[in-house]
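For this view, one protein chain was removed and the others were kept in their places.
Right after this comes subunit A.
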Amino acid sequence: MYPPKFGYVIPDSIDEVNEFLSEHEDAKALAGGHSLIPMLKLRILRPSYLVELKGLNELHYLVNEQKRIRIGALTTHYEILKSNLPLLSEAASTVADPQVRNMGTIGGVISHLDPSADYPASLIAMDATVKIKGVKGEREEPFKDFAKDMFSPDLNPGDLVKEIIVPDFSGYTYSYKKLERRAGDFAIVGVAVLMRKESGVIKDVRIGLTAVNNKAVRAYEAEKMLLDRSLDDKLLEEASTKAMEYANPTSDIRGSSEYKKKMTKVMTKRALLDAYKR
């Protein structure tokens, strides 16, 4: 309940954030604070400083450009769910509860990398790119490489996620299916599907899985089975069985590994069918 002592920094610019974080390796950037502060309260983390990002408006935007959407790291779940982005807005609507969605940010979620988070299933399916700013300048990296392992983003001391870029999937249908024990919970299993159809034939399909591996994965083989085909019961069964093979879940209070594996199939089936019918 009671965080340990820490220093607090209110920077004037991103450059100042980069500089301070690189000089103080155990300092932590504070965005929405809905993962960092709970960890502080449990004293799981003991940073020397928190660096407040809230005032940095240059990290707070959502721009719909031609063929890509640029999302500032400080964009909140609420803002994303209101912005009508294919798949990602639906995923945002399932994150936690209204108060959390008012504060939590997409940059925070992917810098934290809880293996049960909602966004990663979509971001991996969307081939999202992460723009990172460090003391030496900016770099871009595919989300799948950025997420190195659970709770392990590809961030060096001084680095800050500046932007998430997703391709424009207008014309795609989509679905995010989250299985949860109770409203507001983290996912037991989350499956994100993006689909492009031409007269009932699947021309592109992307399946992202969350909560069933150390980090989100794409069920590539399942996607391949679906390409250039129309969805029927048999194909649905086969493809979701294939997707299940990508799940390597752990047993915890939310369910056994076997159950979660089975649910990967059920949720994939539902997400595919939902996307296909939309």
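Going forward, contacts are C-beta pairs under 8 Å (C-beta built on N, C-alpha and C of every residue); 3 or more make two chains touch, one makes a residue touch a chain; residues count from 1.
One rule holds for everything that comes next: contacts and distances are computed from a predicted model.
Colleague: One chain is missing here; what is its name in UniProt, given the choices "NADPH-dependent glutamate synthase", "Xanthine dehydrogenase, molybdenum binding subunit apoprotein", "Monovalent cation/H+ antiporter subunit F" or "Coenzyme F420 hydrogenase subunit gamma"?
Modeller: The correct option from "NADPH-dependent glutamate synthase", "Xanthine dehydrogenase, molybdenum binding subunit apoprotein", "Monovalent cation/H+ antiporter subunit F" or "Coenzyme F420 hydrogenase subunit gamma" is "Xanthine dehydrogenase, molybdenum binding subunit apoprotein", the UniProt name of the unshown chain.
Colleague: Check the options A:G32, A:G208 or A:G255 and report the residue that touches the missing chain.
Modeller: Selected residue, touching the omitted chain: A:G255.
Colleague: Which residue among A:I110, A:L179, A:M225 or A:A275 touches the omitted chain?
Modeller: A:L179
Colleague: Just the residue numbers, please: which parts of subunit A touch the chain that's not shown?
Modeller: 1-5, 43, 179, 181-186, 188, 253, 255-256, 259, 262-263, 266
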